[in-house]
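Missing here is one protein chain; the remaining ones are kept as they sit in the complex.
Per-chain numbering from 1; labels A, B and C assigned in written order.
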Amino acid sequence: MSVTQNMQVPREKEPWLEPGHTYASVTDKIASAVLTRPLGIGWLAGFALTFSIVMMLFGACAWLFTKGVGIWGINIPVGWGFAIVNFVWWIGIGHAGTLISAILFLLNQQWRTSINRFAEAMTLFAVACAGLFPLLHTGRPWMAYYMMPYPSTMGIWPQFRSPLIWDVFAVSTYGTVSLIFWFVGLLPDLATLRDRAKTKWQQVIFGMLSMGWRGSARHWRRYQVAYLLLAGLATPLVLSVHTVVSFDFAVGIVPGWHTTIFPPYFVAGAIYSGFAMVLTLAIPMRAAYGMEDFITRRHLEQMAKVMLATGLIVAYGYFIEFFLAFYSQNKFDFFMTEQRLHGPYRWFYYALILCNILTPQLLWIKKVRRNIAALFVISLVINTGMWLERFVIVVISLTRDFMPSAWGRYSATVWDYATFIGTLGLFTMLMFLFVRGLPAIAISEMRELVHQESHGSEGHQ
Amino acid sequence: MLKRNADMAQIFHRSANFIARASLLGGALLAGAALTAVLVLARSPYITNERVTRTQPVQFSHKHHVGDDGIDCRYCHTSVESSAYAGIPPTRTCMNCHSVLFNNVGYLEIIRESYRADESIQWTKVHRLADYVYFNHGIHINKGIGCSSCHGSVNQMPLILQASPLNMNWCLDCHRNPQANLRPKDQIFNMDWKAPANQEEVGRQLAAEYKLRTTVELTSCSTCHR
Amino acid sequence: MSEHEHEKQLRILQGPQGQNAAFKRRHDHGDHDDEPEDLTVHKHRLELAAVREKLKNKSGKQYWRTLEELSEDPHFTELLHREFPRHASEWDDSVDRRDFLKLMGASLALAGLAGCGRPDETHIVPYVKQPDGLVLGKPNFYATAMPFGADAVGVLVESHEGRPTKIEGNPDHPSSLGATSAIVQASILNLYDPDRSQTVLEGGEIRAWSRFLDVAQELATSVKATSGANFRILTGTVTSPTLAWQLKKLLTLYPQAKWHQWEPAVSDGAREGAKLAFGRVVNTVYVPAKADVILSLDADFLMSGPGHISYARQFARRRSPDGAKDSMTRLYVVEPTPTVTGSNADHKLPMRACDIELFARALAAKLGHGSAVSLPAEVEKWLAAAASDLEKARGSSLVIAGEQQSSAVHALAHAINAALGNTGTTLYYTEPVEAEPANQLDSLRDLCADMDAGKVDLLLILGGNPAYDAPHDFDFVSKLKKVHTAVHLSPYFDETSAYCQWHVSESHYLESWSDARAHDGTASIIQPLISPLYYTKSAHDIVAAFSDKPGLPPYEAVRGYWTEAAAKLAFTVESGWRKWLNDGVVTGTKFAPIAPALKFDPASLPAFSSVPPEQVEYLFRPDPTIYDGRFANNGWLQELPKPVTKLTWDNAALVSPRFAQKKDFAHKVMARGGEHGQIRTAVVDIALNGSKVTAATWTLPGQAENTVVLHLGYGRTRAGYTGTNKGFNAYMVRTSKTLWSALGGEITATGDDYPLACTQYHFNVEARQILANASLDEYKKNPRFAHEEFEEPEKDNSLYQAFTYPGHAWGMAIDLNKCNGCNACVVACQSENNIAVVGKDQVLRAREMHWIRIDRYYINTPSSTDGHHAGDTTEYSPALDNPQTHFQPVPCMQCENAPCEQVCPVGATTHSAEGLNDMVYNRCIGTRYCSNNCPYKVRRFNFLRFQDWETPQFKLLRNPEVTVRSRGVMEKCTYCVQRINNRRIEAEKQNRPIRDGEIVTACEAVCPSEAIVFGDINDPNSKVAKMKAQQRNYAINAELNARPRTTYLAAVRNPNAELEKA
Partner (left out) sequence: MSSERHSQIFGVMGEFSTPEDLLAATRKTREAGYKHIEAYTPFPVEGLSEAVGFTGFRSNLVAFLTLLGGIGGGLSGFGLQYWVSVITYPINIGGRSLNSWPAFIPVTFELTVLGASLTAVISMLALNKLPQPYHPVFNVQRFSQASTDKFFLCIEARDPKFDLIQTAKFLRSLHAQHVNEVKDEE
């Protein structure tokens, strides 16, 4: 109903929280999802399905370790295939969470409050999925520890000029920081759950997890300082991670990889796909757990706007790639660009343009931005588009580089698909567990929101 | 007046505080300790087999043959100067003496049998390098590295054992600073050689004399790996 | 070398081989016929026992039939699988559930094991009595020779503690001059082939050799009764003086017996041509070194035929554009289908084989012999130009007729050469190299007739595989069945063995004593490097078995013959023998030139019956890698890309682009593998001579329009694991009347397609600085043409300061003018560096492992910018009718600014102080980033476990100086760093610098045309430095600033100005 109101009186600011909520009501609503709400058939079914997909993932990995990466479609010249495509894709998705929590926090955007928690969870799970691939794709995964700097009896160390080593540090740092950021945010809510727990074991578990948080003024003070600092640190970190990932390509000399535009447009792309994934998850979840009050249409619209903006940056990136190829007249880049349009994989490129550039333009229309079904579909399209982008960059560039005599092609095998779908399953399964095991929305921050909405004071520190 | 409250809200006993903190700290320390342990283990004889003796078909004593009898290394390890492989003596070499000396003692029956039946003796390997390491005895001998620098004072060993860790770090130590171990040509096979006080400059002179390659060359990967 | 490697060897060395190394060293008595009758020592005891079990309740007579049934039996085939090299069978992804679960378990175990680094106990197994002169860890080299067709190639074989591991050329041998060919290189794999038959078999049952000797004597006495009227012997071309001597002796014992010869891939054209020209068979030896102008009439003299290695070298030496004026030869080639020779021609004229005789007549007429002939205008023009060139170069020109050409063409060639006064300068004649020159087709025909008539009770087939390769219309098998007792000597239990009562497994030439003559008559003693791995025998043994000296060892036979022959020579066996063995040639056996009188007038030829141009001609040619099928089970040759087509593991019906377009035979570039692996092509039925084969087509630019080429040697049914059922059997449609060329066949598309494994499909350089080339005139005008477009940036033009290489700086220069694309280097590298064979399925996925590859480009073809079928030969363009072809060997470039090194996360590939791009296999974790970032795509990855770790034979084969790579690691060329290190160590021991030319890489050593030169570029006087100083020297894609140490000398062709102007 608030929506209609707003249609009539657009000037009046639409609230981030449907009116009529008290500290207790928000707390009840969110906490009950974890503590009291019975396991629905839908949840059970979904979990069972995703769980079996995860089992398939394990199977695929076992077979991979037994036989070697040769079970995949990779070859010479295309040494990287699905594995790296998926890695970059997942890492990209993993950007939204921390971005929302950190940057929007610094920018003092209240609308982050109701989505940051599960966006962060999503980040963690996405990074976990991403982290699998670099390990799986090596020829000798059991030797992967060579990439760690440790005093070996061989007296040799990692080779720090390699972007892959940068990846190791960037991704593991990002994973760690996201985790602690998430946990710190959870502390007060865990305390809430502890105090509202119905059974002894719930009490003990949440009691231990909450570390005895009791909300004392001094604690809150240090807590806020630490949280602010984390946000401040996470912000450049988010930007750096995908920059480093883009270096995997930009530092290589392969035409189609070796370009300076990569870092910015990889980051933009990451945020782009991240928000798309948040929508993909938020829309069904708010419906399933009746949280329309907390995640309002205004939230969704806000995210749509971010997607539109980042989408345009990505589009600009594509354009610049073309422009540079033509402007520099570097014959290799020129040929590569030309390949994208006419080469054997041209359809991937066309599909990419459709998904990432054309479709999102619909978001200029307010009606679309506020139409939940439409948003859901568009978010899916963008997720697909971003996967295609990585495929275009990784595979097409490799198929035809400097030596025509060594040109080749790539096509994925059943094992490639099994691994990719497997990680999708893993991701969703973890999300299922999350929404049941922990508060999907930051309760204490919601209480703050109630406080502010009631006092009409925007912003807080 | 004051309300007495039953301690319902309290979940944990106060000892839980200590337990919680201790377990966190302990966990961290334990992880660190485990990691250190692995690194130490990798350098321990358990992995390197340093100073490990092996049971051999014949309890051959280098102490006796080298120390007491003063037989030269090259009498048995014939190709040590010329080839990558020092060479394990064929049974015939043993029989050169033992067809006359101790030619009826029981513990040498294996040798005699091997010779009669023309079947090799299976010695258990003591110094083992990985397949992808291409060590060449010849060049080390020719460039002034003595046997005992790596094999220890064999003339003191009743049962031969591996005197050095033989891991890459150990190889590198010498390849980075060979001067410390260079000897005059006539000392190569001297098991009791000790580095003189002025080894530093002696080493430098010898290095020049032997036209030793630079450290950069000696530590290039393909020097040992192909 | 790693000590561990040594124990492997020492362990191997127990038993016969051990002492064998000794006696080989002291070249005295060669008899080691000391194998135990007890067969239980055999590796395959159990398997054979199983076979015997299966056969128990069958009666003796039908054994050889039941063997066939057996081979269909799943257990039997499974059992074969276990024995056989698994590299080819391993790699299909399909796997059944049980397998899968098993492996899931395994994977966990594996994950656990991988971590633990503790080595288990290993053993050292020294000699009991160490052979004299054997230094452990140091290879010995022995001279011997590989007999092949009407030729023998002298070789030096590297032996590690008694295991032959690598073949090098013998500089003292006229057919080698220090180089070898791909086939010679690969022949060592046949020695260790686990599929070789390993014992004497009677109807599939194992028999001791002694038993065979007894039977042989019984048979001998029985045929003696008829003084051999019912006794026949079938051999291939025999160049072994000793064997011929033994056979002739045998025939004196059985006056009525007959000796027949048959080799499917050697043509009678040359013999008959000689008869036509001189009235007798003579042997022609060419001297390309002296030729200024060469015209090849369908002759692939650079790649095949007797003496081709020496011809290739002589030819290459005359191809330098920098010599005195006009010192560069000009090569004209008329050929129906592109060959290595044709691809190196300055002018090539595609022409159906059946038209070449007409061309030859026309040429003869031009030179005043025979009556003028009318030719199509463009041919006429071409001929005129060639003819005038030839005449200008009287006495220094050369016309060569092709093996498969008719006797008339050969005779014409003789006449033309005579007319040009070339005889005695650019070619000369000698007595035939073959011991008993015969028209082999007639010879086989007679034999078949006799067998059919039931006149043959005893037939000895010494080598060869007639049941597979005899002309189809002879129906050899059904006739063979009429022979009472057939004895087949062959290295494999093959198609023919299956129909012979007795099968004797044949020794490899590295296992037995023999001798053979080179293309110029020079004889070599063939000495064994290892005592037979199995119970194998040589032809000498068999012949002896039926002679009055049964059991005479081959060594005695050879000694015997040469004792007699030595009488004619300067010295006696006693004085000469050691020298002969040491040098690899028997002194003074080179044939003296003869001057046979030419009694042939082209005019006397019958009128030429020309074939209408639109008629399709089908040609039969020996396969460029597996030859007539005898190498079908050789994985190295099967996986070796054919020089021009770049196909592996298959033969195909080669058609011209026009023809393909007309018939609409499409190529589909599959996504899996793509241009670098998998091409699906139209499958056709070829109905010819009343029978039919089904073959995959392949469109080949530069092929005569209406010519379909079928390569022999494929479609084997009993080749062994690697070779069985690969490709299609062209012998099925080959008859005695149409041995080399058939007309009037029918070719129809079946509608199916078939995946062909092609390692390089794209043929266009896409206007990149990859293969610089020019004509001689252009080069003279602008010697720096290779540098016009691109230059390397300045060395210090970087944020980082450049490294310096004060010591040695290894580098390589490859002269594209000399390289003829013969592929020898590819196999040499494979043999030297323990490179795995991956099998067709993996090549289809673009995963072959060759460290050096030979790229084939067609110059001046339109750059195909439509990427979808970039360079698809089926996209017809007139340029493809006869494109200018170039070959380019591509090893690792050892870039100074190596892009691969920078991106390796673990430093598994780094730069050595001497500029080598080191690869440390054990450090590699297999991210494949280095390969992605390699601008030359020379890195190879072990996607699966390609190496065969089980088969013991392959353990013997491997080079102990090179790490054997396993699954999941990257590998690549390192300029044979093992050779560099070993030579350096020797030099350092002597406290002297390394001499130029002391270190020779495997590819350099094998190269017949001396195109590859390796050395120290810091030494201004080194050969390589001098080459790099030339103006033709350039680097591929220099603008990338990778600073490759491997550079190329631009190709310069020497076309005739007459033909140049359109």
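Basically, contacts are C-beta pairs under 8 Å (C-beta built on N, C-alpha and C of every residue); 3 or more make two chains touch, one makes a residue touch a chain.
Not measured: the values here are computed from a predicted model.
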{"item": "Which of B:20, B:71 or B:159 contacts the chain that the document leaves out", "value": "B:20"}
{"item": "Touch criterion as defined above, residue of A:114, A:192 or A:356 at the omitted chain", "value": "A:192"}
{"item": "Of A:177, A:271 or A:363, the one touching the omitted chain in the full complex", "value": "A:177"}
{"item": "Residues of subunit C in contact with the chain not shown", "value": "799-803, 895-902, 907, 910-913, 1043"}
{"item": "Absent-chain interface as seen on subunit A, which is shown", "value": "22-24, 27, 149, 155-161, 165-166, 169-170, 173, 176-177, 180-181, 183-184, 188, 191-192, 194-196, 207-208, 211-226, 229-230, 233-234, 236-237, 240, 244, 247, 444-445, 447-448, 451, 460-461"}
{"item": "For subunit B, residues in touch with the removed chain", "value": "2-17, 20-21, 24, 172, 216, 219-221"}
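Assume only the chains that are shown with their structure count from here on.
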{"item": "Closest chain to the centre of mass proxy, which here is the mean CA position", "value": "C"}
{"item": "Result of counting contacting C-beta pairs for B-C and A-B, higher pair", "value": "B-C"}
{"item": "CA centroid of subunit A to CA centroid of subunit C, Å", "value": "57"}
{"item": "Centre distance in Å when subunit A and subunit B are each reduced to the mean of their C-alpha atoms", "value": "51"}
{"item": "Rounded Å distance, subunit B centre to subunit C centre (Cα mean)", "value": "47"}
{"item": "Junction residues of subunit A - those touching two or more other chains", "value": "154, 156"}
{"item": "Multi-partner residues of subunit B (each touching 2 or more other chains)", "value": "42"}
{"item": "Residues of subunit C defined as touching subunit A within the complex", "value": "91, 93, 95, 100, 103-104, 106-108, 110-111, 114-115, 669-677, 760-768, 770, 842, 845-847, 853, 855-857, 865-868, 870-871, 888, 890, 899, 902-907, 923-929, 931-933, 935-937, 939-945, 967-970, 1036-1037, 1040"}
{"item": "Subunit A residues touching subunit B - in the complex, by the definition given at the top", "value": "150-156, 194-195, 203-204, 207-208, 211-212"}
{"item": "Sites on subunit C touched by subunit B in the complex", "value": "1-7, 10, 14, 117-119, 121-130, 135-138, 807, 910-914, 916, 918, 920-922, 961-964, 974, 977-978, 980-981, 985, 988-989, 991"}
